[in-house]
Every structure is written in C-alpha cells, then in structure tokens.
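One protein chain is absent from this view; the other protein chains keep their places.
Then we have subunit A:
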Amino acid sequence: MAETGATSVTPDERCAIGITFGNSYSSIACTVDDNAVVIANEDGDRQIPTILSYVDGEEYTGNQAKAFLVRNANNTVTSFRDFLGQEFKSIDPTHCHAAAHPKDVDGGVSFTIQDNVEGEPSTVSVSEISTRYLRRLITSASDYLGKKVTSAVLTVPTNFSEKQREALIKATTAAGIEVLQLINEPTAAVLAYDARPEAVVEDKTIVVADLGGSRSDVAVVASRGGLYTILATAHDYEFGGASLDKVLMDHFAKEFMKKNKDVDPRENARSLAKLKAESEAAKKALSIGTNASFSVESLAEGIDFQSTINRLRYETIARKVFDGFNRLVEGVIKKAGLDVLDIDEVILSGGTAHTPRIASNFRSIFPATTAIQAPSTNPNAVNPSELLARGAALQASLIQEYETNDIEQSTHPAVTTVPHITNAIGVVSLGDDGEDIFTPVIAPETAVPVRRTVHVATPKEGGDVLVKIVEGNTHIKVTKPEAKPKENGTKDDDEDDSDDDDSEEEEEETREKVWKIGATLGEAAVRGVKKGSKVEVTINVAGDLGVTITSREVGGKGGIRGVVKAP
C-alpha cells in the first residue's frame, strides 16, 4: 500500500506524522514518547475544517476559511477530499452547494477560483487544491514540532479505490511529503485504542462507527492478538453531521419564519450560510450541554434572530437521522455474518460521534457486555475526533525507522493476505454437571499462522487427563421467559437467527451466545497430573492450516506433541 513519490527520505532523517485528511475536517498528529498527540494549528484548532478560501490572493484554511463561506463562498472550496482521483461524472457535489462549484475539466474535477489579486479567476484541479491544503497542514505540523516534517501516514476510507489512493499519494507527494503508508480509517481507530498503555491485547470483534460530516462509514474489525482483519464495511452518504445540521437548520428556519412572515432564510445564499454555521455550532453545544442558544445577527433581510433549543427537542427532530445510524450498524454486523452478541466493542469515531444520543442508541442495541467507546458512555474514551489522526501518528512512529522498501514489501498482498480460520478452535472441558463445554482458545476469523496457549484446570484428583482439541462455532440461543432455560446448548434451531431487536425487547427474550462443538481435531493424553495442577495446551496453526498441539503439565517437562495435517 505504501508508495513513495519523488521525495525519498532515509529512515534516519524522517520526521513522520499522522494525517487524517477528511472530507469535512482534517487532523494532524505526532507521537511524543509513544503517545499520540493531536497537533493544533495556528488558530488553536485540532479539527481543522477541510476548506480552502482565497480572499484578495491570500490563502486561508481551517476555521478562517470556513468563516468566508458567508462572504466569499465562490472562492471557497469545501468537501473536496472525496473528489480526488474521481471522474466528474461520478462525484456527488451536494456538499459544495454553498461554496465553489466543481467543474468538469477533461473528465476530472476542478474548481474555478480567484486565487490571485488581479486577473482572471484560475481553474485549479482538485489534486492541486488538495496539495495546497495538505501543504498548509504540514506547515502547521512543522511549526509545532520545530522541525521539517518529511513523511506521513494518511488515513483513507475503506472504500477508497486504487485510483483515489494513487491520487491522494500524488497530491501529498506534490506537497513535499513522503507517504509512508495509507491506512484504513477503522483500523486507525482500533489502533488508537489498542495503543493506550492500559489496553491489553485480546481477541475481540469490534464495530468501528466513523460518523463524519458528510458521510458515515462503519466496519466490523476482528482484532486477534493485535492483528486486525476487516470483516465487513458499510458506507452511507445520507446520514452524517451535515444531515444533523440540516435538521437544525430546518428547525430554526421554521422558527424564524414563524416570527417573520414569508421570509425564508434558506432562500438566500448568505442567510443559508449563516444559518448553517450557527446550526453546526448549536449541534456541537448540544453534544456537551443540554441546552444551546442560537443567535444570528441579520439572518435575513437585516432581521436578527435569537432562539434556544434543548437536547430533548433536538433528539426528537433528529430521530430519523439517529435511526439511520442504528440501521447502518446493524446492517454491517449482518453483512459480516455476525450477531450483536458477537461484538465485544463499539468504537465511535468522527465528529458526529460526540452526540450522546447516538452512543446511547448503540448502548441499547448491543448487550451489556459490549463496551461502547464514546465520550458520553465511557469517560475514558478517546476523543472521537482525534482517533484517526492518533492511529495514523502511531503507525507513522512504528514504521518510520524502516526503509521504504521494507514497508512496501511488508504491506504487499503476499504478506497481508493469509488464510483465516472460519471456526474457533478450543478445548473441551467439563461443566458443572459433567457435560462437555467448549472453551475457545483461538477465536474464529483468526489469521494464520497463529499460536495460543491456555492453562486448563484438571480434575481435583489429578491423574491421567484427556486434552481434546475441537473446532467450535457459535449460534444464538433465544430463551423466552416462560420457557424453561435450556442448560445444554449443544442444539438449537435456526428460527431465531432473524434478529428483530424491537420485538425481542418487547417479549423480553434473553438471547445468549452458545458454543457448539464441531469436528475434533485431535486428542492427547497427559498422564500423571498432580493434584490441583494445570495443563498447558499450546495450539499452533501454521500458515498452511496444519495444527500442532502441545500439551503438558504446567511446569512439567517434555509434553505431548502432536500434528494434525493441513487440509
């Protein structure tokens, strides 16, 4: 995935940062003593609006440029990231409505802007716009770090095509930056969480909901021993921060119209821009507090407007959008062939993820055991707006000491594409009533080669024991309250696989995940185990899916080693 452009830097002189180049907002981050730190630009913003504006030949970015959306919309370029590497006919220019409009130049996307003091407005390609914007980001980072930034890891959405990736690399290289690697946004978010000092490496299945300004992307990521595999992704261009802004805009516009007959602020471009800016501010305020005030001077026809809104009202009018997010998440889990019970963690990322209602909605979808990583549900959660940049910065610090060649070879599909076992592998142990219980050692969807070790208890009296290594898979057992709970969950019918959450809640069923024992891979005997000691079982699945099982008493020597041939 990593490609070098014209700039080639040796590992010693590299100064690498992480960049999240978003459609609405961008962030830059670096690492200080292995901790990722998001860098604030000259204005003190850590989320820098992806906007470039030209006024009298002066270039403005970030919030300064955003302010010009009201007065200088024609020379202000917004939401251009998604246009990179795209043909004009395949772009969605909705979000550029109130700014410079994209133009079709030789099939590619360009903007016509007045970027000089005098003369004709010039036509600038989206690639050049991106380069200019990235150059500003880099300058901010270089100023902050006090040394020249040479390299960067950038995050991209999972559905970025090869062409878009190439275009992004080209635009970044043109800004004088070596692209170390492009990493997928959900992975960056997971990495940012896993890199926290308190994080433990464990097998878990994570839903990453990246709710941005103009688009929402969700992905199911299997994290297995620190290796991440994306199981499914879903993208949505309807529901995002902009749609929440729209809800508020409509709300306030109606309020305004109630007071001032027949004056619709949405009909005037300038009023619309003001309305939008203030609505976004109100939305952000509602993510923090329960009330937000809305006040715009001279909103339309010179009339000032002032109003307030509380969170409840906001959540009511925006319910449609929130439900959209829910459906998106449920859809992606289904796409991955999983159930909400299989999800161990939900990571919320992106600016819109600050909204408390979204997190609490997710809380109600997922079982109590699932951790919802959002600021409103978990006080220790990482700021969702900073997740991606942090992940990119961490990855940059990890790989910056490697030669470009090394990075290229390591990210080659030959290295990254490996078989993943479909079923879990585990040991059979005895339940309280003497029934066989499957205990997973290697989770399903784990990349091979893999090695796991478990310590298993033995019967109280010790002696000879049997280590039985089996495959297992899960299914969802639904127990209706009136029905007698079944203890032995080795059998189940498929009727309850259709997970209609609403009906489930109404009927108050209890749904649980049970393991079903599948094919037996091998059996080993460990003889003469002492009382109360444990048996250590190491399962090693090779790259060709051959399994080596080693079992011995903990602390004992030798052990039984057996090989199960590759299929």
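One rule holds in what follows: a residue touches a chain if its C-beta (ideal position, glycine included) is under 8 Å from a C-beta of that chain, and two chains touch if they have at least 3 such contacts; residues count from 1.
Here is the rule we use: contacts and distances are computed from a predicted model.
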Look at the options "Reactive oxygen species modulator 1", "Putative ribosome associated DnaJ chaperone Zuotin", "Zinc finger SWIM-type containing 7" or "GPI transamidase component PIG-T" and return the one that UniProt uses as the protein name of the missing chain.
"Putative ribosome associated DnaJ chaperone Zuotin"
Can you say which of A:Ala167, A:Leu191 or A:Ile365 touches the chain missing from this structure?
A:Leu191
For the full complex, which residue in A:Thr229, A:Ser307, A:Ser360 or A:Thr377 touches the chain that was left out?
A:Thr229
Residue of A:Ser90, A:Asn116, A:Ser161 or A:Thr520 touching the missing chain in the full complex:
A:Thr520
Considering the entire assembly, which residues of subunit A contact the chain that has been omitted?
1, 181, 183-184, 187-188, 191, 194-195, 201, 221, 225-231, 391, 394-395, 398-399, 409-411, 413-423, 425, 427-431, 436-437, 439, 441, 445, 447-449, 451-460, 463-468, 471, 518-527, 534-536, 540-543, 545-547, 549, 560-567
